[in-house]
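A single protein chain has been omitted; all remaining protein chains appear in their positions.
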Amino acid sequence: MKRNNDFRARAHPAYWAFLVHRISGLALAVFLPLHFWLLGQAIHGEAALDGILGFTDRTAFRFGEWGLVVLLALHLMGGVRLLLIEFLPWSGLRKNWIAGALGFGVAAGLAFALALIS
Amino acid sequence: MTSAISQAKLWYWQRISAMVLALCVLGHLAVIIYAVRGGLSAAEILGRTQGNWLLGGFYGLFVLACAVHVPLGLTTIAAEWLGWRGRSADVAAALVSGLIAIMGWRAIYGLIA
Partner (left out) sequence: MSTNLEVKVWRGREQGGFTSYKVPRRDSQTVLDVVTYIQRQLDPTLSYRFACRVGMCGSCAMTVNGVARWTCRTSVAKVAVDGKLEIAPLANLPVIKDLTTDMVEFFDKWAQAKGQFKGRHSRHDDFARVEPTSRERIAANAGIECIGCGICYASCDIVTWRPNFLGPAALNRAWTLANDVRDTRWVERLRAVAGDAGCHSCHTQGSCSERCPKRIEPTAGIAGLKRLVAKSAIRGEL
């Protein structure tokens, strides 16, 4: 047995970016089959799809969807950062991209919220 | 030795699918934000999607990239956070991949055809 690190060893932006990327990816992976199943109702015709859409038309679902849009945006931009680090010549841990990803996530969340209420 | 090289190959597949997904997700976010204005109805969705094979092709590629990308990510998490490695984990990943592909393409078929 060895000693393990605690949060103090991990308290820096690149590690937070890793955590956000992993947790958003996990959440999206769990959501994906659900999303496909729901849209797959279209195979049973318009009424079946409407039934499901009606069921999801409530605040809790809307909030969940809003969260997923934000997670998708974060996972996207975090992933682009990783690709840049791994495939382009080295230029640091690209912490500016971490901030950019956060901004993009917020922007996508706001755009989705605005589109919902419009 | 061979297994290290095949692990590396999987890693490159995850990165290649990520590059495809980056473009797909960008498009998908735009579609989502455009589509949810004024609420979702089946008639509205199907009106846009039915017979739209270009959209079908885009989402078909999207689903394929997901079917590559998601199971690879999940096996990494399973190995590192649950200590679940080896053959059973690989089989589970293959099942997840198949599930995503079949469910995804089925949904697209339902919306387009």
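By letter and in written order, the chains are A and B; residue numbering begins at 1 in each of them.
Everything below uses one rule, namely that contacts are C-beta pairs under 8 Å (C-beta built on N, C-alpha and C of every residue); 3 or more make two chains touch, one makes a residue touch a chain.
A quick note: this is a predicted structure, and the numbers were derived from the prediction, not measured.
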In chain A, positions touching the absent partner: 1-10, 12, 14-15, 18, 22, 82, 85-87, 90, 92-93
Residues of chain B in contact with the chain not shown: 1, 3-9, 11-12, 79-81
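As a convention for this text, only the chains that are shown with their structure count from here on.
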Averaged-CA centre spacing for the pair chain B and chain A, given as whole angstrom: 14
Of chain B, residues touching chain A in the complex: 15, 18-19, 21-22, 25-26, 28-29, 32-34, 36-43, 45-46, 66, 70, 73-74, 77, 99-100, 103-104, 106-107, 109-111
Touching residues on chain A, where the partner in the complex is chain B: 22, 25-26, 28-29, 32-33, 36-37, 39-44, 46-47, 49-50, 53, 57, 69, 72-73, 75-76, 79-80, 82-83, 86-87, 108, 111-112, 115-116, 118
